[in-house]
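To start, the structure itself, in structure tokens.
Only one protein chain is missing; all other protein chains are in place.
Labels run A and B following the written order; every chain starts at residue 1.
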Amino acid sequence: MANVLEMKNIYKIFPGVVANADVNLEVRKGEVHTLLGENGAGKSTLMNCLCGLYRPTSGDIYIDGKQVEFSSAKGAMAMGIGMVHQHFMLIPTMTVTENILIGSKDYGAIRLDLKTAANKIAALAEQYHMNIDPNAKVGDLSVGARQRVEIIKALFRGARILILDEPTAVLTPQETAELFLMIRSLTKNGFSVLFISHKLNEVKEISDRVTVLRQGRTFGTYDIGECDACDLARLMVGRDINFTIERKEQGDTRGILTIENLSLDCEGGKKTLDEVSLTVHAGEILGIAGVDGNGQSELVECLTGLRKAGSGKASFRNMDLLSSSTRTIMSNGVSHIPQDRQKTGLVMQMTLAENIILQDYYRPAFGKGGMISRRSVEEYSDRLIHDFGVKTPGREELAQNLSGGNQQKVIIAREISRKPELLIAMHPTRGLDVGAIEYIHKKIMEERDAGTGVLLVSTEIEEIMKLSDRVAVMYEGRVMGIVRPAETTVQELGLMMGGMRQGDVNCRADQQAVADEILQNDIPAE
Amino acid sequence: MDFLNTLAGWIATDLRLATPLLLAGLGLVIMNRAGILNIGAEGTMLIATLMAVVGSYYSGSVWIGMLFAMVSGALVGFLFSLLTVTLRANQVVVGAAINILGSGLSATLFRILFGVSSNVPLIDVFQPLNIPILGDIPFFGTAFFQQMPVVYIAFLMVPMVSYYLFRTQSGLNLRAVGENPKAADTLGISVYRTQYAAIVIGSMIIAMGGAFMSTGLTKFFSEEMVSGRGFIALAAVIFGRYKPRGVMFAAIVFMAGTVTANTLLASSSQIPYQFLTMLPYILTVIVLATFARSAIAPASLGKPYKRG
Partner (left out) sequence: MKRQIPSQARRALSPAPNSKGADILRQMLVSVSAIVIALLLGMGLISLMKISPVKAFSALIEGAFSSKNALSETLVKLTPLLFTGISYALASRCGLTNLGMEGQMYIGALFSSYVGINVSGLPPILHVLLCIAAGFVGGGLWCLIAGALKVWFGASEIIVTVMLNTVAIYLIEFMVTSGPMLEPPGTVTGQSSPILDSARLATLIPGTRSHWGFILGLICIFLFWLFLWKSKKGYEVRVSGYNLQAAAYSGIDTKKNILLVTFLAGGVAGLAGVSEVLGVQGRLYALFSPGYGFDGIAVALIGMNSPIGIIVGALLFGAFRAGGNRMQMRAQVPDAIVSVIQAFVIIAVVASQMLLEIWNEHRLKKQQESKEA
């Protein structure tokens, strides 16, 4: 079969980050080709290069054997590449037909021929087994139907290569089945589909071939018939992980955070959190692994009073977390390192001193009678800046002028100095350099050793494996299993992150060996 | 019969008084639909009232006056676009500045050009245009078809703007920009160019409304003569739920209050006219509170768009 799309030696370098390095991808006519990789493996960057949102730093793109170049989404569209984003680019107040016609040129120089367009849309929809009313308002449609509108929008504009970015993340199982039906009838008609997903059984079910990306590089392309879920998990997660960090025995092991059957509905009838039950003990780090968007943020938001949970229980000491306000929770022994230091962790336009008291300013220690005592704030912030080695000219510096690592240090300093009994840390090292990561890991371990219970949410498997005493894997709002790092394999974690459990599939021992061998040979030489 | 005559006269006055409001409202609808929140209609209109008088005074033709006013509107619109679209400045603050500018500039230029003498120069102004046949129909003729040309133009523009926004490709693109500029951008629409065009053209239509006030409703310029109509237009747009026909309806209803107030004042009624004149504003606040959550306003109204 002919290659309809080839990407050769693609590099994409951002300031400070090499997102894609020497990536090669070939997609055949009429196939479903899956792009597999962890968070941060470079899938989105590659797809954004392909659909014209980014321009590759170097490398060539061929379509039907001819080299092409484009620098806008429009240009990519003209080449027959259509992208369905994870977050839909639709306007809810307009009808399906209007949404599809935005920016087009072929339906009337002055008067818009909505009727002809609607007929064409209806015909397209029918041809590919999609149930769509062209005159419905998009705002009234279900999530699944909106996705169909996005797909039709791409087809309507002449897309022959369709990129679907995590299309099933928002779908119910029935809607997923419908989507797959649709994809099959598209490929039968000569369209190619680039499918981005981390759900292993879906990948197995729908793809013809799979290309694995790891750390910005292509790891290899495989026929789906050649590998099973075990291989896929192994390929996706990759490397073995060393546990070098020394840890003290847990002394006091009473449970301090107990979550029972916590559930949360979201629109579209899909559960964001589905009967989550977890316990964090004193002096323990419970890691939560999983691909982004599987309910981790919502779980943390429920525990910190930022979001109302649907049902279930969560208690910390004797406090019911689900009915308490953020202020009550935070002032009674919980600290929170939020997932986005610039958006939620810090006030970028304020000084370090002002940021350091963000969780405690109301306490009498920082002034009585509703006023802030300048001296106590200065002393406290100077002490923290010094103790945690924040590199800054002084406490009067604005947070926005610090490097990412130092910004994170300010947050760590603030939260740890509050002497919490429970520390909730979300992606504490995301986007930081090695030195800062080491430092933050050390601080979190110190907290654990001092008897604090730590709930660590991260998408970095290495971080989870290195720090955690136990690891819970979340997938689609459910806890797939809880394991101890020393007793598990990367393969098992990968399977759970992809929606399966060890018991669900039988992995042969030799597979493990083969995969290991592949890994050994393919470690990029630095 | 006497009652019918009064009613016909009342309708005719209402439509005439509603015209500046309608024009300003239509201009604002076009901008709002492209995501631009402009509270500077008052200032834009004030400058136009003077420029219409100036044009008419020096050329002897009120139509040239109208053209002057529209050019002034285009310039104000261009300034507004430069600041809010290219430089991404706060649209509300710039709008407030336009209002202050309009009030100061119109008064300054007026005193320089015409001095402070109490002699009002005679200038060419709009005259009622009796539409043949239609204008002779009893009652309807008096009420609807003996108006000044600008009144006809303004009401004809309602279906035109409506057609443009909801039935043409360009109108669809403009609405897409106002709802989701990023989506529009990925579909190959130039957000900046669309917003520039919407602001400049919208400001020209707003200026027409101003021009009609000094060369149609009255026969000359006086300071602060727009007296808040730019703000009522803002209210009319929200009350009319960002649709041209809704704006027309709102303009007629809002002005009916004023017309009634004038009539009542003449017959020395007990109801203070201030309450009728403040009614549009109170209604708008109520409408705003009622519909704020149901998202009738364009989704990215007032938010500057930044590419990439």
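In this section, a contact is a pair of C-beta atoms (placed from the backbone, for glycine too) under 8 Å apart; a residue touches a chain by one contact, two chains touch by 3 or more.
Only a predicted model underlies this, so the values are computations on that prediction, with no experimental measurement involved.
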item: Contact residue for the chain not shown (choose from B:I11, B:L26 or B:I39); value: B:I39
item: Identified contact with the non-displayed chain, of A:I13, A:V143 or A:I482; value: A:I13
item: Subunit A residues that touch the omitted chain in the full complex; value: 13, 15-16, 304-306, 325-331, 336, 338, 343-351, 354, 358-359, 361-362, 366-367, 370-372, 374, 389, 391-393, 396-398, 401, 439
item: Subunit B residues that touch the omitted chain in the full complex; value: 37, 39, 79, 83, 87-90, 92-94, 96-101, 103-105, 107-108, 111-112, 223, 228, 231, 234-235, 238, 272, 274-275, 277-278, 281-282, 284-285, 288-290, 292-293
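Heads up, the rule we're going with is that only the chains that are shown with their structure count from here on.
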item: Whole-Å gap separating subunit A and subunit B, where each centre is the average of the chain's CA atoms; value: 49
item: For the subunit A and subunit B complex, residues of the former touching the latter; value: 53, 72-74, 77, 89-91, 93-94, 98, 101-105, 107-112, 114
item: Touch list for subunit B against partner subunit A, complex; value: 167-169, 171-173, 175-176, 179-180, 182-189, 295, 299
